[in-house]
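Take a look at the structure below.
Of the protein chains in this complex, one is absent; all others appear in place.
Coming up: subunit A.
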Amino acid sequence: MATFATDKDLNAGISQDVHLGVNSFSAVACVEDRDISLATATTEIFGRFQFLKTLLHPNICEYVEIVKGKHDRLFVIFEYHMNHVGKLYQRDEEAEWLIEARSNEKKKKEINLSIKLISVFYLIKQTFDGPISILNAKISGACLPCSYLLNGDHMTREWAFQILKALAYLNKNNITHHNLAPSNILLDSQGKVKLADYGLYFMTKGGANVDFPIGYPHYIPPEAIYCSANIDETTEEAEKAEKAKKLYETTEKVDVWSLGIILAELATGSPFWKDNDKDISGIFSALWKLQSIAEEDEKEELWDRFEVTALGLSDPIIDFLQGTDDYENADLRKLVRTCLEVNPSNRCSPEQLLSHSYFSSIYEDGISNNYNYWCIKPFLQSQKLEVDDDFLEPLNKDVLDGMPLSQIYYFWKLAGGDVESELAKRGYMSSTPPIERIPRTVKVLDGKEEGTTKDTAFLYSDTVYSLSLKELRQRLKSVAGPNKETFEWDTDYFLVVDENDMNFLVDETIDEENSGPKNDSLEDLLGKYLFPDPNNNKSSSSSVNGQSPPPSNNVKSPLLAREKDVVYQFQRVALFSELLRQYPASRDEIIHQAKVDIPPFLRGKIWAAILGVNGDYQAIYDTYDKENEKETQTDRQIDVDVPRCHQYHQLLSSPVGHEKLRRLLKCFVSVNKDKLVYWQGLDSLCAPFLTLNFNDEALAFNCFHAFIPKFMKDFFISDNTPVMQEYLAVFRHLLSFHDPELSRHLNKIGYHPELYAVPWFLTLFTHVFPLDKTYHLWDKILVGPPSLPLFTGVSIIRQFRDTLTKTEFNDCIMVNELFPNVDIEKCVQSALSMYKVTPPSVIYRVHESDAKTGSINENKKHDRWWEQPIPIEEKKQELAPRISLKDLVKLKSYVLVIDTRTEQEFARGHFPLSINMNPAHLEQLSQALWQEKKKYHVVVGVRGESGPQFASDLVNAGFPRVAVLNGGIDVMRVDGGEVVVCACACPPIKAPFTSGAKNIVYWKCTQNLMN
């Protein structure tokens, strides 16, 4: 099964009608006791919200996203349905006559039923927004005929059952609604219950992060009043209140009380409390009294007592509760009375209520199991299977159908949607200057404020605004239609950068094409091997298998423009979703496609696929020890680092984010015990994975775990000095290899990699770039060879070349301040270009990851002197890298081999086409060397001789791509095994060169045995 498909993806088909709603509120300006910390209430809410996104149940509305607007105002985007149970007794104009009728006391009982029926019918009419004929059609074909419509009881039962199921599901996820009211019991187009707003209490930490109370006064249980009351009489009372408070905050039974009231209202069609909207304090005191009545005598049934009639409950409710009306359904009455148990400890939980006798008929019918009242019989099992509708009828289908809501929202944003401005357009966000909002009068006694100007921009409103998807549908119409099937990404056009091919060989084949005199500058050469640059795909793509390039023109635009293009992203997301579904079989294809670009929406999962995370990673993660009891030095270090890690980021700065990052790091330490240890910087390194998989810690961890050995092998062993020193030495070699002039300058002023590049490589640039840039950089690094970071470092420093070559040390080192200006796309392209022209042996490292692309020693035994690893001190001193004979042979005619031995030795045998010169004559002969116009310069010497020093001199003289043949002439003397090199023994030609007064001689071999 698809490894990276979450429940949400799999169930994407569930929501048939697409509506996104948004509502908005502000967190308290600052949480008490925390006024300095950045973790404001807003960030806390932000962090807690993330969990809500993972909830999925047929009877709850999905939470999609939370957005921070101006003044820290929060916007919550969620699945929305136009109808809700509250509409049953909504007093809008259409239903006006109902109220009139209801107010007619005399006829009350007679019309009670009809009110119900009409309300229900009214509701259904609303629910099916479409023409009435659809409704009729559905009814006539339904297994439950019209009588269903007339049977409000049945509907009440269904609803009650679905609400309880939703609540039970939420409870299982440790969430209590605390805000249940008819207005947030939404109904979808099938009349199915969809609870909304259930996350408000959770995300605001039980209301602690907001200034407004959570819960509708009409529906809150007695304990809510009891616990919020100010009790200072006796300690016993205070203790009790404390207990009640705890109960209120933690128990799921709060919602049961609210449900009881709602059900009573549904059954009677009357509001529970008299004077519904006016007297809220009356309700509070009634609840208070209720509590004391219940405590008086616990034996007598509360609702049968006389006292309850004096509490301000409306008459029909009293009648219903006491059974004095003609309502037939005793089971519902029983259920409501069970719900309305004053003592929360005795009240049932939603889970328990599901087995109430009231619902027995539901289990008998088995209807609720599929929530489809309208199904046509006979009902076949195969109908339960979800069919990809797009596949069957590609035309006339809503583009957004079956798409996960988060994805719809993502595209909506790309299509120009912005919740804040959307709401502002509707006049919701009008704000008054703060000075205007100061209350004019404050009554001290009861703390009431009067004369306050209410500012809608700062208040909570449960008004939900539906987001229009019209624009988005229009934009996507063109791509989602018939085109979709013909849409085919040309998969071969990136072949040149495939993992196995992206190496020195590629350079060779391409160089062959334009062999001959090489006059093109380095820059020109680089331009040819650009990374999967979509801009020059045409020539190479069509040449491979004749497939047409992608239909969208947007591929040509720069990465950032592509990421903002809704049509392009739609195609990419569709493609990758499909590939991810087929993962792991599709891994190669994913890597292939990822080389073009990675759609940000799926980045977390695509990265995981590239890194090869597979199997039940959650189970693996669960077995790891994340909270070791013992407080160690490492734990303390993690504790001080985590709250400082990328704190500009919304998720990482939230307490939930801190907790998760801490857990991931501790897990990393415990998993790699005895091998790797915690280094500062690992926190930064972990951050991209956590932010991309915030709700999937296990995935984040496994990505992190797979990433480190691949790109940063042994970087985090407890003494990483040899590893880092070697890495930095190779980095310096590379810089000299590709930009000798810059390298020389930096060397001269003492601007060594040790001083500036440690944070680069130890955190793979996460410490120097903000996360959004890191994502883009890593997108490429992940699909590149393990040594790509080295090249990236070189290309970064080369981006500041002009600044660097002109400045002295003090200004140079400030280059880190220029980092915000680094162009990642350009940087990666040039890194890859350099990679391709760099012989693998040049970047060989002893501490390299096992999956290496090339090494000097292949698999032979280390028995010859040049096969011993070069001592690190030596390696650090040398400016030029070593090259293997194998690589040298491949360089063929592009290399100038400079032999530094004596003339006599040279005459006895030498590398074909090499020249022989005295190292001391470099200054005089450099002109002649330049005239050779070779791309590569390889020095051949003998053991223990000054070959490396001469190579350094060449670098300092500005020669590009200088390397020393590893082993010098000795490697050619022995049987090179698979490497066949004939040492040339031709009589060399004397090539005199006149420089000033001196006549200096060098020797040249002209016999080409190579071809």
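One rule holds in what follows: a residue touches a chain if its C-beta (ideal position, glycine included) is under 8 Å from a C-beta of that chain, and two chains touch if they have at least 3 such contacts; residues count from 1.
Basically, contacts and distances are computed from a predicted model.
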Identity of the absent chain, which is to be given by its UniProt protein name, from "Prefoldin subunit 6", "AP complex subunit sigma", "Molybdopterin synthase catalytic subunit" or "23419_t:CDS:1": "23419_t:CDS:1"
Touch criterion as defined above, residue of A:Ile749, A:Ala957 or A:Val1001 at the omitted chain: A:Ile749
Contact partner of the left-out chain, one of A:His658, A:His776 or A:Arg961: A:His658
Which residue of A:Leu259, A:Leu476 or A:Cys645 touches the chain not shown here: A:Cys645
Subunit A residues that touch the omitted chain in the full complex: 33-39, 633, 637, 639-641, 643-647, 653, 655, 658, 677, 679-681, 683-684, 718-719, 721, 725, 747-750, 752, 754-756, 758-759, 762-763, 767, 808-810, 813-814, 816, 873, 876-877
